[in-house]
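The complex is shown incomplete by one protein chain, all other protein chains being positioned as in the whole.
Moving on to subunit A:
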Amino acid sequence: MNEIYLQPLFGIFITLAAFQLSQIIGGKWKFVLFNPVLLSVVFIMCFLVLFKIDFEAYNVGGQYLGFLLGPTVVALGVLFYEKYDKIRENIIPFVSAVVIGGIMSVISVCTIAITLGASEPIIRSIAPKSVTTPIALEITKIIGGVPYISAGIVIAVGIFGNAFGPVILRALGIKNKNAIGAALGTAAHGIGTARALEEGKLPGAYAGLAMCINGLLTAIITPHIVNLVI
């Protein structure tokens, strides 16, 4: 009975419970910090720390929910097909926006980190911060960063984009929902895409496609940019 938290049931149950609770709170009070992902993560972390349960024990069940991300990314392909005609009208400005945003992402994160005196392994690990985890890990391995650090940064950037992206964009005068979707997918990969889907199906399709294009772009350009700036 003491080891109940070592069963998959524990991680799955606590994640579903925290998510449900977060959605209720987020639905009741419109406040930027009451974001479902952010709240769920904080709730679960507090619970684990409070009851001295290791992340590994939580992840026995948690990984099953995380696994479902794979098929969900494939499902985004179906969404593109549905929205293909609408996106095609905008294809040149859209691809330009993603490419320029994606290049600026790598250049800016590296130069700011250098200015602040970050060590070289850190810079190499945070360079692919805007792309989805599996791609970021491959890039980090190629350019000699630490995959473990990259994995953390990528998720943190995603949660930041998911929670604060739309608020920041609207404050900066970007009101067009498709532009918000493309920005979220480019800067904050899948977690940003999940937020874009809350803005609507078309912004979600823009975000998913932006994530795909930026993943490809970042894989190609990051080794060159990192060699130039370091």
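One rule holds for everything that comes next: a contact is a pair of C-beta atoms (placed from the backbone, for glycine too) under 8 Å apart; a residue touches a chain by one contact, two chains touch by 3 or more; residues count from 1.
As a convention for this text, contacts and distances are computed from a predicted model.
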"FAD-binding molybdopterin dehydrogenase", "CidA/LrgA family protein", "Isoprenyl transferase" or "4Fe-4S dicluster containing protein" - which is the UniProt name of the missing chain: "CidA/LrgA family protein"
Contact set of subunit A toward the excluded chain (per top definition): 11, 15-16, 18-19, 36-38, 40-41, 44-45, 48-49, 55, 58-59, 62-63, 65-82, 84, 86, 89-90, 92-94, 96-98, 100-102, 104-105, 108-110, 112-113, 116-119, 122, 126, 129-130, 132-135, 138-139, 141-142, 149, 151-153, 155-162, 165, 168-169, 172-180, 182-184, 186-188, 190-191, 193-195, 197, 202, 204, 206, 208, 210-212, 215-216, 219
